[in-house]
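Every protein chain but one is kept in place in this view of the complex.
Right, subunit A next:
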Amino acid sequence: MKSLRDSRDGTQAAGDPPRGRRPRPSTRHAPPAAAPERRIPGHRPGASRLERWLGNSPLGLVLTAPYTAYVLVVFIIPFGVGVWMAFHDYFFTAPGVSVPHPFVGFDNFTEVLGEEKTQRAFANLGLFMAINIPLTVVLALVLASALNAATHWRGFFRVAYYVPYVTASVATLAVWLFLFNGSGAVNNVLGPWAPDPSWLANKHLVMPLIAVYVTWKQLGFYILLYLAALQNVPKELHEAALTDGAGRWQAFRAVTLPAVRPVTSLVILLSIITAGQIFTEPFLLTGGGPSGASLTPALLVYQRGIEQGEPDAAAAIGLILVTGVLIIATVARRVMERD
C-alpha cells in the first residue's frame, strides 16, 4: 500500500551506510560528542575495513538473509524461468532426464496469439474490466460517502460490506452457483423473466455475472480505502462551497471528487491487477464455458500449462497477460494523474 511505502527512508537506504574511506562518525544514532568509551554495537570508531564495508551492523545481512533467500527461490528464479520458458521449446520430462530445450524466439507467442481461445480469453478479460472497474469505483465511492456522512449504524455497515471480502471465494462461489443456476433462487424470483438459457449457460451473461461477483466480493476493501480518504477531506472546504451557494452535487464534484482522486487512481490500479488474476471464479462456476464465453487468460494459463502439459505456451500467455496488465495500468495511471 502506498501509505506503507515510506519513500523517505527508502531513498535514504540507498545512500547509507557511508562509503567514504575515512571512518566517519555516525551522526544518525548519536552526536559525536557523546561518542562513548564503551563499545556499542553500531558505533565502532576502530572498525576494520571489512566491517566498514559491510556497514555499521552487518547483523542486518544475517537477519534479512532468510527473507532474501525466499524471495530468490519463490519469486526471482521462477520469474526468470517463466520468461525463459516462454522463449524456448519446453516440455515436461521424467525427473533427471536431460533433453535440449532449444531457443525458439517468439514462436510460442505467435502460436498462442493465433489461437481463437487466447483471443477469446483476452476479449473476455476486456469485457470483465469494462464492467468491473466502473462498477467498483462508483459503488465504492457512493457507499463510502454515505457511510462517511451517516451517524448511526456505521460499525454495522462497515462490517457488513467487509464480510464478503474476508470469506473464501470457494465458499461464496458455491452460494452464487446455487443462486444463479437454472433452478436457483434468482430464476425462481424472476419467474417468466428468467433469462434463457440461464445465467451460467448463457454466453452473453456469464462474464458480466462473474464481473458482478468479483465487484461484490472486493467492494468492502475499496469502501474502506475511500472511507479513509474521505475522513481526511477538510469539512470546512465542503461547507465553504455550500456557503458560496453550490448545490450538494456541485460541492461533491468540486471538493470531494478531486480530494479522493489519488484513491480512485489506486482503486482502478488494484482492480486492473485483480482482473488479470481471475481464475477461481470461471474455473469453479463454469470451467470457462459455455464454449469459451467465460475463459480468462489466467484460466488458460492453467489449462495449457498443467492440464495440457504445454508449459512454454502457458508461460507465453502469462507473459502477454502481465505485459498487457502493466500497459493498461500505466495508461490508467497517466490518465488519472493528469489534470
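Keep this in mind: a contact is a pair of C-beta atoms (placed from the backbone, for glycine too) under 8 Å apart; a residue touches a chain by one contact, two chains touch by 3 or more; residues count from 1.
Just so it is clear, contacts and distances are computed from a predicted model.
You can't see one chain of this complex, but its UniProt record names it "ABC transmembrane type-1 domain-containing protein", from the set "ABC transmembrane type-1 domain-containing protein", "N-acetyl sugar amidotransferase", "Cysteine-rich domain-containing protein" or "Aminotransferase". Screening A:159, A:257 or A:335 against the full complex identifies A:159 as the residue touching the chain left out.
Contact with the chain not shown here comes from a single listed residue; of A:130, A:185, A:240 or A:327, that residue is A:185.
Although one chain is not drawn, the whole complex shows that of A:209, A:268, A:298 or A:328 it is A:298 that touches it.
Touching the omitted chain from subunit A are residues 1, 3-6, 9-10, 13-17, 26, 28-30, 36, 38, 40-42, 53-61, 63-64, 66-68, 70-71, 74-75, 77-79, 81-83, 85, 92, 95, 139, 142-143, 146-147, 149-150, 153, 156-172, 174-179, 183-185, 188-189, 216, 218-221, 224-225, 227-228, 248, 270, 273-274, 276-277, 279-280, 284, 297-298, 301-302, 305-306, 311, 314-315, 318-319, 321-322, 325.
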